[in-house]
Each structure stands twice: as C-alpha cells, then as structure tokens.
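Sharing a structure with you now.
All protein chains of the complex are present and in place, except for one that has been dropped.
Moving on, here comes chain A:
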Amino acid sequence: MDATMLPEVTAAGVIIKAVLILAVIAAIAGFGTYIERKILAFMQRRLGPQHVGPFGLLQLAADGIKLFTKEDIIPQHANKFIFAIAPVITAATAFIALAAVPVFPGFTVPFTDIYVPSIASDINVGILFVLGMMAAGLYGPLLAGMAQSNKWGIIGSARTAIQFLSYEVVTGLSILAPIMLVGSLSFVDFNTYQTDGVWLVVYQPVAFILFLIAGFAETNRTPFDLLEHEAEIISGYVTEYSGMRWGLFFIGEYANMITIGVIASVVFLGGYNDFWFIPGWIMIIAKIAFSFFFMLWVRASWPHIRPDQLMWLCWKVLMPLAVINILITGLVIMI
C-alpha cells in the first residue's frame, strides 16, 4: 500500500469498483440477516433457521423469494410519490457513503490494465463526507413515516428526528479528537498514521467508545432502535411497507452497519495495515466482521431504551464527555 506505487485510476476502474461495492455489500447485507438470526439464536439458546438447506443456509434465498413476490401495497391516503422514493433514499445514501470509504484493497483486473482502487472516490474530506451522507440517510425513515398517513409512522419519523439530533452531535465531536491527532480528514492518512502498529484506540479510548455508542444510534441498532420498536409503535416508519420496498430499508440498514464498521476499523483499529504476519486485507475484513458481530452481540444482550433515556444519554452524558475529551486532546497536543 505505497502511495507512490499505485497505478493510475481510470474511469473504468471506478465503475468496476462501484459495481463491486453494490454487488458485494448488497449480498453481504442479505447474508447478514442469516448470520444475525443464527448468532441471536445461539446466544438465546435456540436453533435459528435450519429447515431450508443445510444449516438453514438457503433461508436467504427463501427470504428473497418471499420479498420479491409479496404484494406491493401503497395505502390509499398516502402521498404515493414520497412513499415510493423513501426506501430508495435509505438504500442510496447508505451506498453513496460507501463510495468514500476503503472497503477492500485495490487490485488489477486479470488480463487487463484496469486498476480497481481501494476507495471509489478518494476525496480529501472522506470522513466528513461519509458522516454527511449517513446524516442525509435520515430522510428515508423521516419521509417514509410522514408520507404513509399512519399514526405509528408519524411517531416513528418524529423519533427519527429526535434520535438524529441527539446522536449527530456525539458522532461529530467524538471523531474530532482523532482528527486533531492525525491532522487530516482522509481515510488514507488515518491508515498511514497507524502503520507503526499502535492503534488510535490506545490514544483515544473515550472517543472510540463514544463513537461506537453513537454508531449504534446511527444504524438504529438495538439499544437505540426507537424508530421501529415493535412493542411500542408497531413498526414505526415501516408499518405500511411490504415486499421489496421494506427490503430496501433493510439493505440500507445493513450497509450502514458495514460503513460504521469500516469507519471504526480504519479510524480507531489500525485500518488495513499488515499485522504481524497477517496481510492487511484479511485484517480489515476481520475487523469489520468483528464490529458486525459486536452489534449483534449487543443486540442480544441489552434491552431497548426509551426516547427520553436516549436524549438524556446523548445530551447530558456523552456530549459533555466528548467535549472534555476534545479539550484534553487539544491540551496534550499543545504541550
């Protein structure tokens, strides 16, 4: 991964990369549902899916057939146009965010000269772009809830707004401290900063924990899945959705989980540097897989929390902690 050795990035390479990200991440997002059920089942001493195929592996195909063949219902009094584009917003913003993160290492396509880069679009402000795009992802649940003329949907989208306003401050402030240390907003610089083997989580443990908590809220994972909490508000913003439209929300959520995993691995956990004798690309996949597993682990371990508890946590506990962390980091850098 030497910056001077990299071949020129062509338009064809970027297009191949974009198709690869779409295909691989969408497939992983589908497969993620199987893994999630199996791991949750294992932790709760159940068996999980096991009837379709060996160990239930073909459950994924069965789910796909079910989603594609379900009747696509649009409620009578819903705003049909907004109702139709809301799931697309969720999925699209999740994948656009993936354009600026290093997902797998760069390689050259066999028998041709086309070089496929590690990052589809290596902009200088990569981290901010990813966070901004994930912030734009809030419009998916928000518009979905408001367009469907359903009370549970409205409550779901109101919760989207308060959840967003709560975690967004914490995400930004928590990631600011590592940015100050590295002095750059590019993922590549974060990676090179950690080449000597000391991960940033050693210098910034508080920021790492804050970012993880905010990341859980950002991907609507369980301690903070207020938007579609079945026991309270039916399904929140997805109440009226069926079939593939619902599936798009799901794919977007899983793609966001992977994005958070990539950010956590590259910013805090050493990125795609070689570790001892293990090559870098295995390391980054292992780290992303672990953070994915960690999200499922937390889901199996913790109950939901109430919206007011989330706001209390974000504004009164996490935000002051993040500000103090930034102050201390700044003082240490100055001295």
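The criterion applied here is as follows: contacts are C-beta pairs under 8 Å (C-beta built on N, C-alpha and C of every residue); 3 or more make two chains touch, one makes a residue touch a chain; residues count from 1.
The rule is simple: contacts and distances are computed from a predicted model.
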Report summary line: Given "Glutamyl-tRNA(Gln) amidotransferase subunit A", "ABC transporter ATP-binding protein", "Transcriptional regulator, GntR family" or "NADH-quinone oxidoreductase subunit J", the protein name in the UniProt record of the chain not shown would be "NADH-quinone oxidoreductase subunit J"
Report summary line: The one of A:T10, A:T33, A:S149 or A:S235 in touch with the missing chain is A:S149
Query - Selected from A:A136, A:M244 or A:L321 as touching the chain missing from the view - result: A:A136
Report summary line: By the document's definition of touch, the residue of A:S157, A:N273 or A:T329 touching the omitted chain is A:S157
Requested in this report: Pick out the residues on chain A that sit against the missing chain.
Outcome: 77-79, 81-82, 123-125, 128-129, 131-133, 135-136, 138-139, 142-143, 146-147, 149, 154, 157-158, 161-162, 164-165, 168, 172, 184-185, 308
